[in-house]
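Here the complex is missing a single protein chain, while all its other protein chains stay put.
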Amino acid sequence: MSFNSFGHMFRMTTFGESHGAAIGCVVDGCPPGIPLRAEDIQAHLDKRRPGQSRFTTQRREPDEVKILSGVFEDERTNGQVTTGTPIALLIGNVDQRSKDYAEIRDKFRPGHADYTYQAKYGVRDYRGGGRSSARETAARVAAGAIARKVIPGVTVRGALVQLGPHMIDRTNWDWGEVDRNPFFTPDAHAAAEWEVYLDGVRKRGSSCGAVIEVVASGVPAGWGAPIYAKLDQDIAAAMMSINAVKGVEIGLGFAAAAASGEDNADQIRMRHGKPEFLSNHAGGILGGISTGQEIVVRFAVKPTSSILANRQTVTAQGEDADISTKGRHDPCVGIRAVPVGEAMLAIVLADHFLMHRGQVG
Amino acid sequence: MSFNSFGHMFRMTTFGESHGAAIGCVVDGCPPGIPLRAEDIQAHLDKRRPGQSRFTTQRREPDEVKILSGVFEDERTNGQVTTGTPIALLIGNVDQRSKDYAEIRDKFRPGHADYTYQAKYGVRDYRGGGRSSARETAARVAAGAIARKVIPGVTVRGALVQLGPHMIDRTNWDWGEVDRNPFFTPDAHAAAEWEVYLDGVRKRGSSCGAVIEVVASGVPAGWGAPIYAKLDQDIAAAMMSINAVKGVEIGLGFAAAAASGEDNADQIRMRHGKPEFLSNHAGGILGGISTGQEIVVRFAVKPTSSILANRQTVTAQGEDADISTKGRHDPCVGIRAVPVGEAMLAIVLADHFLMHRGQVG
Amino acid sequence: MSFNSFGHMFRMTTFGESHGAAIGCVVDGCPPGIPLRAEDIQAHLDKRRPGQSRFTTQRREPDEVKILSGVFEDERTNGQVTTGTPIALLIGNVDQRSKDYAEIRDKFRPGHADYTYQAKYGVRDYRGGGRSSARETAARVAAGAIARKVIPGVTVRGALVQLGPHMIDRTNWDWGEVDRNPFFTPDAHAAAEWEVYLDGVRKRGSSCGAVIEVVASGVPAGWGAPIYAKLDQDIAAAMMSINAVKGVEIGLGFAAAAASGEDNADQIRMRHGKPEFLSNHAGGILGGISTGQEIVVRFAVKPTSSILANRQTVTAQGEDADISTKGRHDPCVGIRAVPVGEAMLAIVLADHFLMHRGQVG
Partner (left out) sequence: MSFNSFGHMFRMTTFGESHGAAIGCVVDGCPPGIPLRAEDIQAHLDKRRPGQSRFTTQRREPDEVKILSGVFEDERTNGQVTTGTPIALLIGNVDQRSKDYAEIRDKFRPGHADYTYQAKYGVRDYRGGGRSSARETAARVAAGAIARKVIPGVTVRGALVQLGPHMIDRTNWDWGEVDRNPFFTPDAHAAAEWEVYLDGVRKRGSSCGAVIEVVASGVPAGWGAPIYAKLDQDIAAAMMSINAVKGVEIGLGFAAAAASGEDNADQIRMRHGKPEFLSNHAGGILGGISTGQEIVVRFAVKPTSSILANRQTVTAQGEDADISTKGRHDPCVGIRAVPVGEAMLAIVLADHFLMHRGQVG
């Protein structure tokens, strides 16, 4: 049992509040001997870092990571490697304009966790959302950077496939495009249209949701396990644990409900001496175990509730009130969820790689 | 870490293969003093039991449950109660026509877990799907019947809201209707139309998917926990672990991606002296913690791959082959997933009730 | 979290009460492809089974084990092997003279768990000790038989080294002697003397304690892990979880407190091209990780409180009372703890083998 840990064997424990002293995580179970420097992690954090385009919050969060433990610079080897002991990562909080948050001390912001934290604990760090802030996802991205190194043969990539009501045209899919637009979308045409759309959302102080697709290539057949350590189960848990996520699907996902058995099941043929699936409606997972195809997962992010419009709420003292969020917020928090989704999938896969190796050898 | 256990504190471990000696589960962490008889569990198992209409498999599986431990008939009290020790439940397998399954020994059924189990373990009990058979869900339903008794103030109900491509009309929703049709659907009009549709599917040896909605009423605000024991995270894991499930969503779910921040966030007003949400797009969960509203979850079940049509596959010996499934299979496995989804939600809620009580008192 | 499960990766969950329908366990995480038949397990259970000499209880408990799941008789292989799925083991209870136990319904037996179970749960299965009965250890022995097969290069052997106040002479140690006397002691001379001593204890309806030593050979250097999955930590937990155990020590154990640093530390020298320790005061574990030497653990078993003499106690109704245990009890429960201690050490080692393989490869 663990409230703030994730993973079976490759296990991350995160801590920290948005405006506390620091956030961070402890990664336990990492294999030894893996080259790891802070720069390796920083590269991924920078992708999630706010303020990189006008479509993400303009808060200044350098998100500089320090490795406190679990690595060692051994002069007999070529540099710093993991030692098999817990890797503690620390990310300081610097842009703590706590005065900005005086109003939310007493009012519960609709769509945020203010009310539920107060109902559960009777006390909460209200500054910037405290523990419920999406700032916690920086720790996930940091741990995900380590996870990737545990499974070097696996590539994990994410992309925005829907912004608000607008979906991409999948025939335009180009992974190379993802890093060339501020949306992490693989459809250059959509990116162009979305700029206009999201500018409108941003200017009127509104927000919109998004759907992210994350794909892992290079996963061999056999990772995952019945019945309650299913690969898709752990992926669903991983994605649903991300702030603002309201839905997760694998492969065809909800569309599978409308398909026939004939159309849905992926047929198999021998190709070059080994079994090859003729389609991938399963999203690379059957019976909770990887098929050797690409793992394909999508998750839906709701629009942030931090918007300019006045919304009805109540105060901690039990009075009706209105609230409006001014200041620097993401018009679409789903954009920055792309590297977070990648990190979570990498963490699940690293975890299952180690578990599989443990049980099966 | 546990491959075949689910839950933090109210914890179920299931075992058994479709055509082995028996299936069952051990429920650990159940509070003491709860009245519990086999009949209480049997009532829920009977709802899942096959052969109750022409739309479910005609296999004979009486699914009679025995309680092996963890209860005690104390003459000083009014009957049999839980003792706080592990409750072991056993369900014998009786209709083991193992000869039916000779063909699948060597051929991997597309859409089933045959290939992945073989790839992972190098050996598998192929009879009836072995461990990957949906028969395992009987153990979930049994454990779920106990979970309901742990949280007597909570009502958990499920319903089919989509059959193949056909959705219900939500304005027809009547919980009373759910037990009056063979689909567990709350829309009487849809039930009538679906009979015709599913007869067609069944007669041509095909199959279709479904979407199930499960709703829990009576959950107080405050259950769940940041960050990796989120209530919605555990619900997503619970549902995605059910056989053939490919997607899970909470509240608005994927539709939230297309909503604006103004429309999506549930506003709050004081009503009768306490906060009341004016809508429930969140599905009763904010920041991983219950809001006090209804918990609303939907999951998509793919069409079973056990169909009459010839499908391309390969053999364990690495040769191309065709396969067709004759015999007694559900045209829509999603129907019998309704009581399974209910059970899983009840288990998650009982678990979080105990965890919340442990940490917060 | 798990009240009735043990192990990280090779994980056993036990269930059942002394006089309930059955006891048993579910072993999860076992590697696939390991030959396993009920007879393999039965051989170890028979060693623990009561009634084999006049020095153990004369209750008739055949302790016949059935494998319900997790193995498969595959005609393409040489017989029944594990499949990697949960192995459920069932041992029926047959000698249920429940009437014998009417008295202990209302009186708390001193030295037994009657009072504490009642204080905790408010209800208990008092028949034969219910869940707190040493009968539960049969499930451990069964799981231990499987664990041994997971680590075929490791030999785990146990021996009685002290009976009541009488210690063996270690210069007489002969492993071959262990199975030739009713005490599982390696000192033939002690065995002869102990017969006289224990006959006296038995005839006067008294009881005595014992110290058991368990030794594992063939464990390579490197199993175990810092800081809270230390090999010695898990061994201590394993042994202290056995009924009536009050102390555990590794290597020199408590005697190490009186040794000097010079005498205690095991020196090392190269022998045949690899490091060899010149002594084994550490009991084969340094820093929680195996050294490659023999793992040596001892644990102390208290005398059973089931004795003929009248003892002072109280009733559930809060009145003073006296109690005396007639009937068929072990004069020294420590004797039958030998195979239990072996099983627990085998389980810990199998678990750590899998964990080590998972993390380090």
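Residue numbering begins at 1 within each chain, and the chains themselves are lettered A, B and C in the order written.
As a convention for this text, contacts are C-beta pairs under 8 Å (C-beta built on N, C-alpha and C of every residue); 3 or more make two chains touch, one makes a residue touch a chain.
It should be emphasised that the depicted structure is a prediction, and the values quoted were computed from it without experimental measurement.
Peer 1: Which residue from A:52, A:69, A:172 or A:312 sits in contact with the chain not drawn here?
Peer 2: A:69
Peer 1: Check the options C:8, C:44 or C:127 and report the residue that touches the missing chain.
Peer 2: C:8
Peer 1: Please pick, from C:43, C:102, C:119 or C:192, the residue that touches the omitted chain in the full complex.
Peer 2: Residue touching the chain left out of view: C:119.
Peer 1: Considering the complete complex, identify which of A:41, A:65 or A:81 is in touch with the unshown chain.
Peer 2: A:81
Peer 1: May I ask you to list the residues on subunit A that touch the chain which is not drawn?
Peer 2: Its contact residues with the unshown chain are 1-5, 8-9, 11, 13-17, 20-24, 26, 28-29, 32-33, 66-70, 72, 74, 77, 81, 83-88, 90, 120-125, 130-131.
Peer 1: Given the full complex, what residues of subunit B touch the hidden partner chain?
Peer 2: Touching the missing chain: residues 1, 9, 29-32, 84-85, 226, 354-355, 357-361.
Peer 1: State which residues belonging to subunit C touch the missing partner chain.
Peer 2: 1-6, 8-9, 14, 108, 110-113, 115-117, 119-121, 131-132, 136, 162, 164-165, 201, 206-211, 221-230, 232-237, 239-241, 243, 246-262, 264-270, 273-275, 278, 281-283, 285-292, 300-307, 309, 311-314, 318-320, 334, 355-356, 359-360
In this text, only the chains that are shown with their structure count from here on.
Peer 1: Please tell me the distance, in whole Å, between the geometric centres of subunit A and subunit C computed from their C-alpha atoms.
Peer 2: Spacing between the chain centres: roughly 45 Å.
Peer 1: Pull out every residue in subunit C that's touching 2 or more other chains.
Peer 2: As it turns out, subunit C has residues touching two or more other chains at 1, 9, 29, 32, 84-85.
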